[in-house]
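Note that one protein chain of the assembly has been removed; the remaining protein chains are unaltered in position.
On to chain A.
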Amino acid sequence: MSDASLTPRSIPDRLHSPAARLLASWELLLLVVAVAIFIANTLASPYFLNAWNLSDATFNFTEKAMIAFAMALLIIAGEIDLSVAAIIALASTAMGAAASVGVGTPGLVAIGLATGLTCGAFNGVLVTRMGLPSIVVTIGTMSLFRGISFIVLGDGAYRDYPSDFAYFGQGYVFWVISFEFVLFALLAGIYYVLLHRTNFGRTVYAIGNNHTAAQFSGIRVARVKFILFLLTGLMSGVAAICLTSRLGSTRPSIGTGWELEVVTMVVLGGVSILGGAGSIPGVVIAAFVMGLVTFGLGLLNVPGIVMSIFIGLMLIGVIALPRLWKMWRA
């Protein structure tokens, strides 16, 4: 707006400048929190500010964040997938079964991704074709997918992974920069472009804001939602590859409880649980915040339950603060 070349008559396409919007944004507040946590951690523990330690700490959130990106889009579109952790279990079990009969690393990756896609498609069909509510469908498939893992494995474990398969979860691209972290950054970029720079991204917001209006605007709502379920399944498959590689083994209890941590990450990132609002940068910062808090409190040997309480309070704060702010202003 401050551009001198603009004529006085021109109509601004934005009400506020990007800088002003940034200042009032959720992402900035979250970033301030992240930096504050970082500084607090540095002061609290002499072991925090160490390249290898920070590198180890990234493993606390990279796999969950990969799913969180796709989950953010899904939640913005007004749907949810609670079966993601169960998809990890099933994809990991499928890879383990394949590895035990001698399938090589490329084959294992393909199987992991294919299992994720298949599970995502199954969820997608139930929600978009049969018109069932996604929360109910995915609570069902959560038990179904993990149940299959339990039937296949029982109390056994698959551990015959080829040695080069360990690279995905334990390998380093350069110095302390792990493969998982690079993949996390790459996926963050891809999902940023997808949500904020493409027509597809705009339709996701449109659907989340007003399902019916989107339908009447010519958006193929069911197809977009189906693609989002596919993406979430696919990302669960990617996370399954990374986690399985990091653990070097598969048990049916793998990734238990991760669905809630992924949703927490998304909501903490400023994505509205009611749909229609949110951003990828927010989710990225939320991933860092959760990772830093877990690692920092871990360094101080704070019991895990205190960490859960801390994350819970942060989440409530995150949701309540903007409301309180509006009430106070009104």
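Just so it is clear, contacts are C-beta pairs under 8 Å (C-beta built on N, C-alpha and C of every residue); 3 or more make two chains touch, one makes a residue touch a chain; residues count from 1.
To be clear about the criterion, contacts and distances are computed from a predicted model.
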Could you check which of "YeeE/YedE family protein", "Rhamnose transport system substrate-binding protein", "Acyl-CoA dehydrogenase-like protein" or "Sulfate adenylyltransferase subunit 2" matches the UniProt name for the chain that's left out?
"Rhamnose transport system substrate-binding protein"
Residue touching the undisplayed chain, where the options are A:Ala114, A:Ile139, A:Ala157 or A:Leu194:
A:Ala157
Contact with the hidden chain, among A:Gly104, A:Pro133, A:Pro162 or A:Gly304, goes to A:Gly304
Interface with the unshown chain - residue positions in chain A:
31, 34-35, 38, 45-54, 56-57, 59-60, 150, 154-155, 157, 159, 166, 169-170, 243, 246-249, 251-258, 281, 284-285, 288, 294-295, 298-299, 301, 303-305, 307-308
